[in-house]
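Below is one structure; the comments refer to it alone.
For this view, one protein chain was removed and the others were kept in their places.
Up next, chain A:
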Amino acid sequence: MDDAIAVRDLVVDRGGRRVLHGISATVPRGRVTGLLGPSGSGKTTLMRAVVGVQVVGSGTVTVLGRPAGSAELRRRVGYLTQAPSVYADLTVRENARYFAALHGRGHADADRAVADVGLAPAASQLVGALSGGQRSRASLACALVGDPELIILDEPTVGQDPVLRADLWTRFHELAAAGRTLLVSSHVMDEAARCDRLLLIREGRLIADDTPDAVRAAAGVADLDEAFLRLIRAGEADAGPVTGPNGTAGRVGAAGGEAS
């Protein structure tokens, strides 16, 4: 099986409300897949289901060939939570070294992970004293420090300056080129164009699952933001949320090939 993640008919309820309505999607190995959608669309819930910390109503989530949350997966999957989850009362270096130790890595790996996110100059500062953007990069360093096969990043570039954002995306593609699989969520559409593949969700339903080029082609516009808007309108016009055979609402660009 070539997919790093296979989600089938996933239903999740949180706080008495249905958050995911039977989502089915796949994430190919060795690519950067973007999970796009507005705030509250269910991106974080889907990611939590993939890393195995979300109570699931029904459906299956298979990760690297195993059921999500399997003990063995915990050494192969890296997870960046949306809010920076690092210890504010430790330095950047101490945080990275702790998470490195959990993955059986040494100090050198930790220091490299800190340098890779551009935080080497701030390595001996307490995380609590950092800016929001630095703090989320410290958190990112801790997600990458174990060199996991599958990397789940929940909004990793929020609050970063444009140059750093570009650097981070370059880094993500380097990781993918080295055989890692990345699932990166964002609510900023201009980041969608940087992904190899896109999953667009809205209100807990999958609206698109394809390459950026195919999404543009299906919608007939060059701008991805506009393309998504058209897909949403088209979906609503077709008698409310259209559900395809596998729960995919209006899978677009079926003929669209891989973006190069």
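Heads up, the rule we're going with is that contacts are C-beta pairs under 8 Å (C-beta built on N, C-alpha and C of every residue); 3 or more make two chains touch, one makes a residue touch a chain; residues count from 1.
FYI, contacts and distances are computed from a predicted model.
Note on the omitted subunit: UniProt lists it as "Transport permease protein", one of the names in "Transport permease protein", "Phosphoribosylformylglycinamidine synthase subunit PurL", "Thioredoxin family protein" or "C-type cytochrome".
Although one chain is not drawn, the whole complex shows that of A:81, A:134, A:160 or A:211 it is A:81 that touches it.
If you put the hidden chain back, the residue from A:22, A:37, A:52 or A:212 that touches it is A:52. Mapped onto chain A, contacts with the missing chain fall at residues 13-15, 48, 51-56, 69, 74-75, 77, 79, 81, 83-90, 94, 98-99, 101-104, 126, 142, 146.
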